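Please read through the structure below; I'll follow up with questions.
Note that one protein chain is taken out, while the other chains of the complex remain in position.
Up next, chain A:
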Amino acid sequence: MALVKFTGKLIKTDVTAIKLLENHLLCGIGAFLHVYSIDETASSLLHKLRVFNGVRIYGIQLSESGNKVLLHAENQIKVYSMDLKSLEFKEIACVESSDWVLRAKWIDSDENIVAISMHNVIEYYTKDLELKKSIVCEERCILYCANLSYNRWEDLVVLSGTVFSEVLIWKPSFDEGAELCKVLRRLTGHNGVLFSIHHVPGMELICTTSDDRSVILWQFDGELQDVLKTNEEIRLKKRMYGHKARVFGCQLLTNHVVSIGEDGFLIVWDLNGNLLRKIEAHQNGRIWSVDCSEERNMIVTGGGDSGVIVFPIKPLMMIDHLEFQEKATPKHLVLLENNDIVLITDKGCVYQMNSESDWCRLMWTFEEFESYSLLEVSSCRKMIALAGFKGVIRVITLNESNGKLELTAYHRGIEKDRTYSLHWLNCKHILTCGIDGLLYLWRIENGALILLHISQLPKIKERWSTAACLCGKGIAVGDRKGNLHYYDLHDLNPMQTFKRTHNHLGITNLHYDSTSGILTTLGRNSRVCKFKLDSHTRQLELLTSDKLPFTWLCSMVQEKRIITAFSGNDFVLWDYKTRRVVLQLGCGGGHRSWDFNPKHSKFEYVYIKNKTINVIKSEWSCINSRDIIKGFHVNEINSLRCLKRDGCIYSLSGGEDTTLRIAKYDGQNFENIDVLKSHLSSIRCLNLYQLEDESKCFLFSAGGRGQIILWQLDFNKENICNQLFSYYEADSNLSEVRVMDLCSAKINDEVLLFAACSDGKIKIYSMQNDELKLAKTLEYKLKCILKVTLLTYEDETIVVSMATDGYLVFWDLKTGYKFGEIKAHISGINSFAFRKMNEDIFLFLTGGDDNALTMNLFKIVRNENELGLETISDYSNDGTHVAQVSGVYLDEEYFMATSLDQKLTIFKYDILNGTILVRYAGVYNSTISDAKGIEVFRSEKSLEIVLYGLGIEIINCNLSV
């Protein structure tokens, strides 16, 4: 019957099932099982197969023998034979239960299979999925989760979680003759729907999670089996709070409990319920699935952002505390290259100490550094500079052969010439800042400090520098008020100043990379700014300013793409690339004296707290997480546009998570190129405008708060997408308006942008000098306009608008009046596509909120200078889809539709004597929920379809079957 053949090529959506094997990882994504190889450092996709038709995998269970796998999805269960060497998978058995399967597993040494369904019913199957019997629990109600414990039918214990906060424990083999099976125990303590339950035979604990945001550990004595036979109590041992939203899953391990939540947090607890580690994952979106291996120190999670991540269960760290015995208070400390610590006290005493060998030696006492001192280490960590109130500067060097500190340079200074700050520029030069913002550049030579140059900070309050670095042939300096200055070495005043690069809390760090010519600045306002130094003009130019989730940024470990920051009382290592916290350590906050020494494979962090020197050491590989599958949009993708270039598909997408993303699909891999966060609210629509230069186009994105952003795409540039202009309604009365759709065209040599708005208006903007100006407004009724497009007839432009009332409305752009309308749907029009058949005849396909697909064939006419509309014929189909039609496609032969019912349908059509003839050609059952539309590329014999909604699926449709 089907005239075409569909093949699913790629899917990115919720990862609902995950299983960690010895060297492999199995993930259930939509209807597809993905097989990855995974070891300590790398992973790669080996195989992918479509197991189910349009339903997604919720569980993966391996047989004891390891050569069979049990998969379940909604009410279906399948058994596959599996060979991970040859990657051969074959379906052996399958069954459709009458109810949703919550969990299934192998029992009786792979001879049988049991499944628990949503209505609290156990189904007992043979290994070939023939039903032996069903056992119904006496408490009949719906469950959201269940756990099957023990591996033999006689022992099998079911723990089921109800919507009414209870855990029911029952045993299907308890009294097989009875009509209904007795509930043996009820655990009450939660306050909301139960989302997960876990018990492992041999452990005296049960773990449950719920809607009430808590995780509960329940305890009993002995084996659960035996406890059920007695009156022995199952006690609530600990209620654990840590998640900020619903807790979706948990796993009990021998030494840990792991829980995952709606808030994107993965929490590792100990068995007493103490929180050990809280990891932010999946871009704060939901985490659906988790599996762990304690031997391999690995947790894998699958998220709502389509991503899969591995984490170590326990970050391996060495933590040391050195009590400072002396009377004085330690003020500042730094780490040296050989891991020694140098410390200065409020009495001006300098100590050298080592945490491993636990020694501490007083080296010098400098009376000039009493009560106020600065202590800074060079980037090679072999030199230290000290300064204070009295203008004295001292340099100390580490003698590498004997590990001793030596005084190497000294500058006497003038009494009362206080040094406000001191910065190492390289191992020969330092910059100090004195009274009146005077900056002194020193070279260290032969035991002396030679003053090379003096410059001065512009007048500000608190006139001193907070960071400095060499930058090309000049010096970049950040001041206390967040301004950035660029000095050359000839003048007193800066050549260039960027006011308020960061906020009034100052610039914390400057770093110049000479190969790329990029200067990076960090501040205490969450921002990382990048400047480019033009080597000819010697001018800096601001490139980007990125906002991080922490306000106090400290430094950047270039090689690792890590930023160090403070968040409240914690020291944080943040991975710049994955935008994820790598490590968070409680230390008391950034006002303490601290130092961080990142090395190639290790790092060390020290800080002073209550006269104690705390030392933390670890290796990068012991703390870092890794993406197996990179995350994508966190929520629905509202709009997606594709471009084909060099045989690849570039996708531009925007959604509820307010991000605009650019990705590239080469037929195999789907690779994220960029994520841009400029929208204040969700992005609802995108529009592309091709420029004459083939490699460039404009991209318009718009959505909530009436905001429209203009971007330029340039495929020859490294950063493909750059923002040119952001338009948004300052008038708060208008700021609630949502822009629902956009289209653009060049009319009379002017690029015009048409925006369909939720207040019943079509706003027309003209583009001038890369900016948008409101030029004209077409007013419809107080109906939310959902779509807008343009037709050309003779030399006229006709605007077509579609709103929640189901009408296609035609406007003459010149006069601004509507001249015709067609009722296409009984409620909103969600999608459209059209074809110009000839000069004046158009074929319009629309998909509606009323589940229908409608085609209208009409003619534009001109009567005495006024435009008019004549319908020729129409076609309507309201029986194919059972939910809103959200996307359509139309070409000369075929049309397609996608709907919230997760079906992608294709039809063949013809127009004979003005009559539309339609033939159904096929259907593809997708697992992408909340479908929002399709983008299609037609070649002669096939269609390449990108379906988007809650995730994306790329599907091929072969037309020559």
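Basically, a contact is a pair of C-beta atoms (placed from the backbone, for glycine too) under 8 Å apart; a residue touches a chain by one contact, two chains touch by 3 or more; residues count from 1.
By our rule, contacts and distances are computed from a predicted model.
Only one chain is not pictured, and the protein name UniProt records for it, out of "Ubiquitin-related modifier 1 homolog", "Putative tRNA (cytidine(32)/guanosine(34)-2'-O)-methyltransferase", "DNA primase large subunit" or "Mediator of RNA polymerase II transcription subunit 27", is "Putative tRNA (cytidine(32)/guanosine(34)-2'-O)-methyltransferase". Checked against the full complex, the candidates A:Ile142, A:Leu236, A:Cys648 or A:Leu688 give a single residue touching the omitted chain, namely A:Ile142. Touching the missing chain, out of A:Thr7, A:Asn23 or A:Asn191, is residue A:Asn191.
Set against the missing chain, the residues A:Gln219, A:Gln712 or A:Ser929 yield one that touches it, A:Ser929. Only one residue from A:Lys19, A:Arg56, A:His199 or A:His679 touches the chain missing from this view: A:Arg56. The missing chain, though absent from the display, is touched by one residue of A:Asp291, A:Asp741 or A:Asp850; that residue is A:Asp850.
Interface note: of A:His504, A:Arg579, A:Lys599 or A:Arg835, the residue touching the hidden chain in the full complex is A:His504.
For chain A, the residues touching the chain absent from view are 1, 14, 16, 53-56, 74-75, 96-100, 118-119, 139-142, 144, 162-164, 191-193, 195, 211-214, 239, 241, 244-246, 248, 262-263, 286, 288, 304, 331-332, 346, 371-372, 420, 460-464, 503-505, 588, 591-593, 608, 730, 732-733, 735-738, 757-760, 782-784, 786, 804-806, 826-828, 830, 849-852, 877-880, 882-884, 900-903, 905, 907, 918, 920, 923, 925, 929-930, 950.
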